[in-house]
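Take a look at this one; I'll ask things after.
Shown here: the complex without one of its protein chains, the others still in place.
Moving on, here comes chain A:
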Amino acid sequence: MSRPVFRGLAAALLASAIPALPLAAQELRIGLASEPSSADPHFHNLGPNNQLRRNIFESLVGTDEAQQLTPLLAESWEPASDTSWRFNLRQGVTFSDGSPFDAYDVVYTVCRIPGVPDSPSLFTTYTGGITGMEVVDPHTLIVHSADPYPLMPTEFSTFGIISARANGVDTSSLEFSTEGCGDDLPVPATQAFNDGTAAVGTGPFLLESFRRGEGIELVRNPDYWGEAAPWERVTMLPLTSDGPRVAALIAGDVNFIENPPLQDLDRLRADSDLRVVQGISNRVIYIHLDHAQVPSPMITGTDGANPLQDIRVREALTIAVNRDAIVERIMGGVAVSAGELLPPGMFGAHEDGDLPPRAYDAERAQALLAEAGYPDGFGITIGTPNDRYINDAQVAQAVAQMWSRIGIETEIDASTASTFFSRRNAFEFSAYLAGWGAGTGEMSSPLRALLATRNSDLGLGGTNRGQYSNPEMDAVLIEALRTVDDDAREALLRQASRMAMDDYAIIPLHYEVTPWAMRASIDYVPRADQYTLPYMIRPAQ
């Protein structure tokens, strides 16, 4: 006990005795928990890639720590009509090769996105709804869509802008059309971003090298239009194993790491040379139930009936879970009990306390089961990944014990993420544990993906592998997705969320809290989107 105290004192004495170093000259070394697959901003729509992208290629719209929209390359935006948005672009911004940034670069970027070869996950998710782009003047852009598209500014925050001129495009002849922008449009290859030749962006850092498996080096962009980044040089090392990543931090080989493992948090906190920050994320951990299959594949003892179609059974399963116990004992406090699919404070979520987590009540759960005709319960298996979310299999195990306590014999079927997701998508489970991070920071994201009736044409229910269907909620959600007015849309999203929760459509367990660990000399504001952004990492005050 005395050592940390002594060290704390020593550190305090040192800090007061030595004048602050010229921090601007310092180097930041980060241990990444997962490695980006490419430096091409449009190659793979994946967290680690998007996190790297934000340092080099900026988007029109930015997002802050709570995923609220902020001006970035666009200074402002407003609806131009029912089906179009006007973006007023920032003046005086240049790309790192010296070419000026204007509306043509945005058009060029949207033109490139659908055609990225070999992409495992295209950004067309966010650009597919665009039906026209009109350059009013070099710094005013109007973007059209077929239907009202309230999420357009949000989705313009997801992809980075690349330079048309740096890639040899004659901007005067650049025309956007949904059919593409001409076959002879010169576009850089993915490889050209990885070797740095095409890595021309407007961001606070320049890409110096991208070496797969070895690390990524960024240097400060001397001509950045905004506030200069606090670091001259940033090295990001892929340290994907938990133990070695923590060791690298303690040993001083890196001074910042993502996702320190839960079991090491206490030790890291006790070390006065280190700092741990944590914040609630946009990711909810939930259990989805099979609403559609009769008989359901992993339910026994019901003579073929699917008890999950009975709302009383769903309610019983929901209130049989003691969320606070899971948060406290399994998640070590690094989680927050959930009452819906997005934490309070985010767009479309209820205010704190308006839709609280369902209270634990095992007796009532048993009564409900008896009422539904299952006084002796039934058997069920929960599918879960065991390497995807924080303590995922242990959480499923805890839920299984809680369900068993009310008479439902529950087993778990845990497998590695790659196997789990394939089996889940083949509807092999009657109940499964998974997580959802709202990329847009809006309630529309989880509702649209997890609970809307599956419909390929409308792009709804893509991850609704419980096949829940509630036409009334669908109607409210679709209305929200067409409502441009923010206040009206938020009210509709809250209504849709409450309808789903009242129907016990899904069992929210908790919101994950994301930790970061670093030397005590630096500081970071936790982000709901779980991104590690070097330009937001600051020397401690």
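Remarks
Here, a contact is a pair of C-beta atoms (placed from the backbone, for glycine too) under 8 Å apart; a residue touches a chain by one contact, two chains touch by 3 or more; residues count from 1.
Note that contacts and distances are computed from a predicted model.
UniProt records the chain missing from this view under the protein name "ABC transporter permease", selected from "Phosphoribosylformylglycinamidine synthase subunit PurS", "ABC transporter permease", "NADH dehydrogenase subunit F" or "AAA family ATPase".
Note that of A:92, A:117, A:353 or A:471, the residue touching the chain absent from this view is A:117. Within the whole complex, the absent chain has one touching residue among A:248, A:362, A:478 or A:533, and that is A:248. Between the chain not shown and the residues A:91, A:263, A:401 or A:425, the one that touches is A:425. Among the residues A:67, A:83, A:157 or A:190, only A:190 touches the chain that is left out of the figure.
By the touch definition given at the top, chain A reaches the unshown chain through residues 35, 37-38, 43-46, 117-122, 124-126, 128, 190-191, 211-215, 237-241, 243-245, 247-248, 250-253, 387, 416-419, 421-423, 425, 436-437, 439-440, 445, 449, 454, 456-457, 459, 461-463.
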